[in-house]
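My questions will all concern the structure given below.
The complex is shown incomplete by one protein chain, all other protein chains being positioned as in the whole.
Let's turn to subunit A:
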């Protein structure tokens, strides 16, 4: 089970909340302080993309974010429930990508530029972006 799980209505104003929660859990899990900015940005990109996909296809289900603490690594999964078009099956003509597609691709470009370990899977019933960062055990003195 995920360490922390978050579901939010597919609205842009909630993406910031997801960023803050993800960064807080990542910090606790021992993700390097210098990488937290990247975690924040990457999870924001993934959530923005999911919100866009839900709104575009009229999906009312929430966007789901799982923050998973494991031994020596921390993962974030952002899941959407939007039906994804099969690559190459876009409508006729298709030379000019529409604005949504461009933004979607820019978001993915940022994620893949930031995160070394990222998996993007898409299916008929939704997509999932899984991003993983290494952690070092937190040794916080209690004093």
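We adopt the following convention: a residue touches a chain if its C-beta (ideal position, glycine included) is under 8 Å from a C-beta of that chain, and two chains touch if they have at least 3 such contacts; residues count from 1.
Just so it is clear, contacts and distances are computed from a predicted model.
Hidden chain, UniProt protein name from the list "Amino acid/amide ABC transporter membrane protein 2, HAAT family", "Anti-sigma factor antagonist", "Acetolactate synthase" or "Na+/H+ antiporter subunit D": "Anti-sigma factor antagonist". Among A:24, A:41 or A:120, only A:41 touches the chain that is left out of the view. The set of subunit A residues touching the chain not shown comprises 12-13, 15-16, 19, 37, 40-41, 44-45, 48, 51-52, 102-103, 106-107, 109-110, 113-114.
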